[in-house]
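One structure is given below, encoded as structure tokens.
Missing here: one protein chain of the complex. Every other protein chain is in place.
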Amino acid sequence: MANGTAHDTMAEPSFYEPKGFMSWLLTTDHKRIGIMYLVTISFFFLVGGVFALLMRYELLTPEADFLSPHTYNVFFTMHGSLMVFFFIVPGVAASLGNFLIPLMIGARDVAFPKLNLGSYWVYLAGTAILFGALLQPADTGWTYYTPYSVQSQTDVVLITLGVFVLGFSSILTGMNFIVTIHKLRCPGMTWSRLPLFIWASYATAILQLLATPVVGITLLLLIAERTLGIGFFDPAKGGDPILFQNFFWFYSHPAVYIMVIPAFGIISEIIPVFAKKPIFGYKAIAYSSFAIAIISFFVWLHHMFVSGISETAAAIFSFLTMLVAIPTAIKVFNWTATMYRGSISLESPMLYALSFLFLFTIGGLTGVYLGALAVDVHLHDTYFVVAHMHYVMIGGTVFGFFGAIHFWYSKWFGRMFNELVAKIAWFFFFVGFNVTFFPQFFMGVQGMPRRYATYPAEFQTYHEISTYGSWILAVGVVIMFVNLIAGLFSKEKAPVNQYGSLSLEFTVPSPPPHENFKDIPTVTDWTYGYGKK
Amino acid sequence: MSTHTQTHGHDEHHEIGPKTLIMVWLALTVLTVVTIYIALYDFGRALNIIGAMTIASIKASIVAYYFMHLKFEDKLTWVYALYPMFLLFLLIATTIMETFTRNPALY
Partner (left out) sequence: MEQAAHHAEHELDPALEYSSSKLGMWLFLGTEILLFGGLFAAYAIFRAKFPEMFSEQHKELDIFKGGLNTVVLIFSSLTMAIAVWAAQKGDKKKVVIFMVITIICGLIFGVVKYFEYSAKLDHHIYPSTSIFFGLYYLMTGLHMIHVFVGLCILGVIAYLAHIGKFTKDYYTPVEVGGLYWHLVDLIWIYLFPLLYLVG
């Protein structure tokens, strides 16, 4: 299956032809759009990371000697907003999803290519608004909680407007993917043969489609509150600030899964290839993505246990929160079982996948602590939450995402990065990440609250370790980016199938031609028949 | 590969003629008059809103079923037409439940 199409490279030019700026800006090719997302979100990842590094530098000492408290507030707002709304929510699903979905299901493009380009433009419009918002940046935190977000003198309207516009991009992308997966699968690509990344993307798309509008209206209400003086969230006018939190988390809890489910899909693709074994529990993994997508709508109140909400509701939602751990655990068990007695090769994508398993399990289990009502009252708004959240978002999503970039790099770019340097970068990233965030669990349990520029001196040791860790982490990220960019200029062309995957995207040339497949393929078996002769 | 004749044949089942459409419209208009009429009487707040929402839901269902051709659509479309309603119900029911079971000592 692997090298049969090598001669096609001569026949058809790759999707990088023709060149020119406008040919990119006006492209409807899903692969190009995927790359444009990749570049844009990488930019926001780096900017968001710089904010984080500066905050960590401030926290080296107990006093606010490097940043003023207001600047610190602005920085964590920008860090959160950029990382959540501009990097991780739109990025991983849209960049990888765009590039991979049509290739994996044997289609020439997504169902609505022009709309797909439109979604990217909408995303760009959102980022343009964001740059306007940076003139007087907000200091409310990325959650924009009322009543402070109504009273703050900073420009909350513009940044929430930017996020609102981004939401449309997310909605249209989700809609496009659902239709694509339903209507454009190639002959023989039945639901039980679909790659698990497609199942994961589908579940993500449902959340993008049906959760995002609620945050859209929430932010519109916030904007109306500030500009028209309506009192929905203002107790003085009979409103209710907790209503804002209810609406916000109705989206933002499912959004956590918009961020992480694509990573589940990535891990399901990477592990069988490097363990050379068929995936274990295909159906369980596939359905659990859907279970997560459905259950994630039933848990949002667990973000508000100490907001003064009803105790009855809190107890019910604490229980429901535990349910979401079940499908997630099912996945972890199945991935582990896939590796059992496999012949594992530790190349860079696999290193990221294995780190994912390790770190995401820590992130997931600490999430169970936080979901337990009584424990959460103690841990809420401490560094324990910060650490948990980063173990899920970086340890889960970002590790999965970096693994994916390494895994599909040859397919995207037709070149290869230096494997040894990639491993070194992974090492720094992995070690740096743990040194940064593991101490934060201890700080949190001891009561160090989050979102402060200053802290009691007794926490200094933990903070110092954490800050040093952030430097190691940054070194890892820089090495990785340099290595990946240098790989683009390597002379050697990548083979069609770098790692011996059986998935459809590895049957086309690297990089693929414009419409992916010369003839639409016919699939006769599932993607995970590894290790059989 | 679908040919043009197949496309056409496919659509033949999807037609609702003007006569039916006008009947549907008459029903909608009558229901509008009814809902205005009963709003003029006070049956108590709960009954009035239940009545108005029931009539509105009947009207909405008629519009979806006939005007929007939902009667011809496959299961998938039905799922995606109904699931958002369920989520809307979840959002409204939960926020109401949460708001009105709060500890009064705190407020």
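Think of it as A and B in the order they're written, each chain with its own count starting at 1.
Following the convention adopted for this analysis, a contact is a pair of C-beta atoms (placed from the backbone, for glycine too) under 8 Å apart; a residue touches a chain by one contact, two chains touch by 3 or more.
Not measured: the values here are computed from a predicted model.
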Query = Which is it among A:His70, A:Lys237 or A:Lys283 that touches the chain not included here?
reply = A:Lys237
Note = Of the candidates A:Ile33, A:Met55, A:Ala111 or A:Ala255, the residue in contact with the absent chain is A:Ala111
Task = Just name the one of A:His70, A:Lys183, A:Lys283 or A:His378 that touches the chain not displayed here.
result = A:Lys183
Note = Among the options A:Leu221, A:Val260, A:Val435 or A:Met480, the absent chain makes contact with A:Leu221
Message = List every residue of chain A that touches the chain not included in the displayed model.
response = 28, 106-109, 111-113, 115, 171-172, 174-176, 178-179, 182-187, 189, 209-214, 216-218, 220-221, 224, 228-232, 237-240, 243, 247, 515, 520
Message = Touching the absent chain: which residues on chain B qualify?
response = 1-2, 4, 6-8, 10-11, 14-18, 21-22, 24-25, 28-29, 32, 35-36, 39, 45, 48-49, 52-53, 55-56, 59-60, 63-64, 66-69, 73, 76-77, 80-81, 83-85, 87-88, 91-92, 95-96, 99-100
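Here is the rule we use: only the chains that are shown with their structure count from here on.
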Request  = For chain A and chain B, let me know how many angstrom lie between their CA-based centres, rounded off.
outcome  = 36
Task = In the complex, go through chain B and note every residue touching chain A.
result = 76, 83-84, 87, 90-91, 94-95, 97-103, 106-107
Inquiry  = Going by the contact rule set out above, which residues of chain A touch chain B in the complex?
reply    = 182, 210, 214, 240, 242-243, 246-247, 250, 297-298, 301, 308-313
